[in-house]
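Note that this complex is displayed minus one protein chain, with the remaining chains in position.
Now for chain A:
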Amino acid sequence: MLPTMITPHKPHPQHRGWRQRLLIGAAVLLAGLFLLVPIIVIFQQAFAKGWAGWWHAVSQPETLYAVGLSLVVVAIVAPINAVYGLAVAWLITRFRFTGRRVLVALVEVPFSVSPIVAGVAYLMVYGSNGLFGPWLEAMDLKVMFAVPGIVLATLFVTSPFIARELLPLMELQGIDQEEASLSLGASGLKTFVRVTLPNIKWALYYGIILCVARSLGEFGAVSVVSGQIRGETNTLPLQIDLLYHDYDSSGAFAAASILTLLALISLVLKLVVEAHFEQTAKEDG
């Protein structure tokens, strides 16, 4: 038999038996009930009193502050993790050295650590009776129950996201192009910017989207280290929790609708990036 051509996956249309109809029906029903209902509930509750009600609930100063703080945290965390992810991927895919596999495992450690546990760990380092606590107090620096603590905890939780997207791709691409560029006299930096980055740009975007989505939504680790001070250290997810427990459910749902919208935007961006991924894969043959 001739080898079949490798084509991008597309299910072949078959005649629709009852079994197929049943399975598709079950999947659609389950996706609708389990995945779509929660989103619809959020928007339905958030807009129960119309646009005016939504805006009234969102425009509380504390909620607006929380939106701003969440965006600031993301703006700090995403670039730092992008640099780290690029460094990890370059190191692990471009060199072979002792301890390489251990390093890969260490990079993935935050995935298996419960965010609450991560929060406790940070408290033990920077809290008032933590390792650096007395020193920080003497220097009059506040890390825990302040913005730096929130940034650190978010960095911990999201650190593997970008590295994990880059690692398999860069391993697959190999170093031929970079070697060619260097042998033609380009500097290391120029090679990285002109050869490596264009090749991995979609994987990098993909990782950044995942990192941003998780940073915006991180709750467990941040709730331990933030101290939940209103209008000071409350990120948007924490503000939702606080409003909900204050029995201000319209405020909670309005705030939640902002995050849900951001989540939907990140899904759309992900689809766009995936489409580009597939296209470049096709162009490369």
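In this section, a contact is a pair of C-beta atoms (placed from the backbone, for glycine too) under 8 Å apart; a residue touches a chain by one contact, two chains touch by 3 or more; residues count from 1.
As a working rule, contacts and distances are computed from a predicted model.
The UniProt record for the undisplayed chain lists the protein name "Sulfate transport system permease protein CysT", from the options "Ion-translocating oxidoreductase complex subunit E", "Carbohydrate ABC transporter substrate-binding protein, CUT1 family", "Sarcosine oxidase subunit delta" or "Sulfate transport system permease protein CysT". Listed residues A:Leu155, A:Leu169 or A:Val273: the one in touch with the omitted chain is A:Leu155. Touching the chain that is not shown, out of A:His56, A:Arg194 or A:Lys270: A:Lys270 (per the contact rule at the top). In the full complex, chain A touches the omitted chain through residues 9-14, 19-20, 23-24, 26-28, 30-31, 33-42, 45, 83-84, 87-88, 90-91, 94-98, 103, 105-107, 109-118, 120-125, 127, 129-131, 152, 155-156, 159, 175, 178-179, 182-183, 188, 191-192, 210, 213, 216-220, 223-224, 236-238, 240-241, 244, 252-253, 256, 259-260, 263-264, 266-267, 270-271.
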